[in-house]
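Only one protein chain is missing from this complex, and each of the others stays in its spot.
== chain A ==
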């Protein structure tokens, strides 16, 4: 979209603003300067004006009479902030303004990579000697159409700049027929309502409109723009480009600037420089100032720490050296990427952005994000509106957050460790006086009938949460709840949620799949009848609702911004999360700056597990299932590859023996194979050996998967051949697990542990058996077995196991 640009002389100095609806700006500044608004919420600014400058109350304005693309407008505002302080703006006349603004626009276009690029299409037109007016901004400028929105009150010396002084009492200064169309008080009200509804969200125009119409307010686009503009002026809303540039996002939140705020901004900026409290601030510094030395030292320190911790042999020393070098080079490479555009909504950059000529903003290089296209179209010139409702008290915090947006994910694997150590230290310090908090914690744990292991882990989590709450944090806390398969993770969510609700905090439970959301919803609603529970998934009705508890699929998190204090991420190693940086970024953005993540997983990703093991990450482990029996340890079953068995048409007798044993004891069988194409063959083989058993095979490609899973759950199907698609979620009471081709590289440690976790889930049959069938014993098999043994050992040591 395109916006107006104008500069205004406030008592404190000149300010450049963008405007979506210029009548509104006129109305706003008029309201500010005149006396009639004493009752309205922006009397703060009014008093400010009065206090500081009672003798001179006029506002000089310079309007640029051509609309520019939104992103260009934002860039000009940034440039103005940087460069204007040295300029004698008060003495400028139209000509100077025009030259300066044109120069800024050119510079902005240069910075955004728009100059000199004409799409090839247009070149082709030239060759045919037929010119079509190309609609780039500068061409429009040269065409110089003058619009005359403000009437004839001021003398125009330049075609492109309208300047006028605005004096109190001089009622003739701006007389517009439609100024009474939307009274200021009403605008204020609408604005604060919108700001409230938008709290914790970041939405595009189209989403805003559908949100509003869902709430019974069918606004037109013009009305929406009017309200947004009013919100920008009084500081209750902020806008950003959907696809933005680091240089547009740095600096203080310039969009919410008004007469009163300027001083506050200056003050807070000064304070900010003095003490940057958080790791986030430190991180930003490193990125911004390009201080190679500092980053190098940091890397060295980090790497040196791990060196002393681990370098036991020469090979590991070499590995550490290389990884250190690689990390460093990766960081340098990252910094180079800093000037590239990125999607503010999902953080995508590079290949995921599509460049095209755009008629909305008139730019020849307008970026569209392909990664989050399914939610809404994020473009360079799209307004991403968010509110400052909840955060106006914590402005400094908020600004830090916005800058963190795009580079948290990669390099920080370095820094996050450090942050966590910090956290941990604070955590330990805070829990040094557990006397009164523990009482409270025990009371919270009481109603949920937790098993001892669950109880202890939940207490750990609650203590961590209370230590986080007891102090203001500017970074996000992380807590890993490592609970083995079948430990009862859902029950452990309840005390945490209850704790946060008791402290009037917002909770989000993010799960990978829609069916989990639907399964969880009634249980959560039952556990917290007094709280408002919102469930979000693709196609859900409550898309724009907000409540104390939000149950959501991970994709829906993209619509949130700084919304939650506690973010429970379920099964973070599972499908949509794992290796999907977009969703990780979405989760980080949706959580408040000082919020806390609790990760629930039976098989946490190795980096997280390592950090937890080294004590760099706060964590609690639930090493035993809710029925307090040890996990079945996988047994090794040597067997030929599945492909060869299918080709030869027979199962080895040893395999048949093991299967026979399982069938005899009346268990249902999971048989996992690595490849979809092996399923039919495996089913045929099994049918030959076990003609009386109901045997079926299913995979991701199977349309009847849901029915077959149901039949298996109900016990109609006794043997189910499947792939990793069913490695989690499906649980039957009495089951044995066979993993064929366990040496296949598709089965990593995590999926082996998950598959092994299908056995022995019920109280009545806690000792199901698990077989890793393979011709060779691979590293992931031994790692999985080791992990399971370790959990059993921990359980025994903690005394969680039932006495024999």
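Convention: a contact is a pair of C-beta atoms (placed from the backbone, for glycine too) under 8 Å apart; a residue touches a chain by one contact, two chains touch by 3 or more; residues count from 1.
Going forward, contacts and distances are computed from a predicted model.
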Looking at what's absent rather than what's present, what does UniProt name the missing chain, "Xanthine dehydrogenase family protein subunit M", "ComF family protein", "Lipid II isoglutaminyl synthase (glutamine-hydrolyzing) subunit GatD" or "ABC-2 type transport system ATP-binding protein"? "ComF family protein"
So which of A:377, A:543, A:687 or A:789 would be touching the chain we can't see? A:377
Identify the residue among A:214, A:605 or A:798 that touches the chain left out of the display. A:605
Residue among A:207, A:475, A:573 or A:727 that touches the chain left out of view: A:573
Pick from A:1, A:673 or A:784: which residue touches the chain that isn't shown? A:1
Given A:360, A:490 or A:546, the residue that touches the chain left out of view is A:360
Even though one chain is hidden, which residues of chain A still touch it in the full complex? 1-2, 120-121, 124-125, 127-132, 326, 330, 354, 356-361, 366, 368, 370, 373-374, 377, 379, 381, 409-410, 412-413, 416, 478, 569, 572-573, 577-579, 581, 584, 587-588, 597, 599, 605, 607-608, 611
